[in-house]
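My questions will all concern the structure given below.
Missing here: one protein chain of the complex. Every other protein chain is in place.
The first chain written gets the first letter, and so on, giving A and B; residue counts start at 1 in each chain.
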Amino acid sequence: MLRVLLQVIRRDLLLAVRQKADVLNTLFFFVVVVTMVPLGIGPEPNLLRAIAPGVVWVAALLAAILSLARLFANDYADGTLEQMLLSSEPLTLIVLGKAAAHWLVTGLPLTVMSIVFGVVFDLGLQETGVLVVSLLLGTPVLSLIGAVGAALTLGLRGGGVLTSLLVLPLYIPVLIFGSGAVGAAASGVAYAAYLLLLGAFLLFASVLTPWAVALALRISVE
Amino acid sequence: MNWGSWDNFLRMGGYGFFVWGSYGMAMAILVIEVWQLKVRRRRAVTELQREAARRSA
Partner (left out) sequence: MNTAASPRIGLFWFASPQTFFPLAGKMVPLFSLLAAGLLLVGLYIAFLVAPTDATQGESYRIIFIHVPAAWMSMFLYLVMAFWAAVGLVFNTRLSSMMATAIAPTGALMTFLALWTGAFWGRPTWGAYWVWDARLTSELILLFLYLGFIALQAAIDDPRRADKAGAVLALVGVVNVPIIYFSVQWWNTLHQGASVSITRAPSMATTMLWGMLVMALAFWMYSIAVVLHRLRSIILERERRTEWVRELLREGRIK
C-alpha cells in the first residue's frame, strides 16, 4: 500500500522536476498576484498589514486553481490515467498519491514563500508563523478538493474556468479559517481553534475526497 | 390591514421602491421562467417534428 503511494508520488515529482515550468509558473503567479495588491491599493503599512492574510490566502487559492489542470491532464493525454484506472491497485490510493505530489510542488512552495510575504507586509513573527501553519494545513486541502474539480472537468472544453467555478465555492471554508487564523493572531485573540479546524478539514478531505475523485475519474474516462 | 387609499398602498410607508422592487422581480422571474419553459418545449417539439419529417422523406 505505502509502496504504491510512494511510487505514485515519486513518479509525479519526477515529472514535475522535468517540467519545471509548470511548477515555477504557479509560484510566480502567487508572487505576482500578492505583489499586485499593494500596487493597486497603496503602500499604507497599517492597511497592508490588515489585509495581508486575506490577500495571501486568496492568491494561494487562485494559484492552486491554476495548477489543477496539470493534475490529470498529462496522464489523460498519454493514456497513463487509463492504466491507473485499470490497475489492480486501489484508485483512491493512486489519487491520494497524485494529490500529495501536487501539493509538494504547488502548496508547499507557496507555504514557504509566504514567510517572505509575512516580512513584506510587516506582519510580525507570531502572525507570520500562524500564516505559515495555516497554509501548511490548508493547501493540501486545496489540492485534494481541487482534484475533484480537475477529475470532473477532465477533457472538457473551457476546462480551466469551469474548474474554478466548481471548486471556488468549496474552497471558501478553508479560506475563511485560514485567513481568519492569521487575523485572530493579529488581533491578539486566540487562534488555536482556527488551526484545529483547518486540521480537521485536512483529515476530512484526506479520507473523503480520494473516493470522490476516483469516482469522478471513472465517470470522466469511461 | 386598512391602507386608507391606493396612494398609501403604492407608497408602502415610504418603502415603495423596495417592496415593489422585490415583488416586481419575483413577478419578472416567474414570467421569464415560464416563458423559457415554453421556448424549450417548442424547440423540443420542433426538433421532433423535423426528425420525423426527415425520416419519412
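As a convention for this text, contacts are C-beta pairs under 8 Å (C-beta built on N, C-alpha and C of every residue); 3 or more make two chains touch, one makes a residue touch a chain.
Everything quoted here is computed from the prediction, not taken from an experiment.
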* Structure fact -> Contact set (omitted chain vs shown chains) is A, B
* Structure fact -> Even though one chain is not shown, subunit B touches it at residues 1, 9, 12-15, 18-19, 21-23, 25-26, 29-30, 33-34, 36-37, 40-41, 44-45, 47-49, 51-52
* Structure fact -> Note that subunit A touches the absent chain at residues 148, 152-153, 156-158, 162, 165-166, 168-170, 172-173, 176-177, 180, 201, 208, 212, 215-216, 219-220
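Quick note on the criterion: only the chains that are shown with their structure count from here on.
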* Asked: Taking each chain's centre as the mean of its CA atoms, how far is subunit A from subunit B in angstrom?
  -> 43
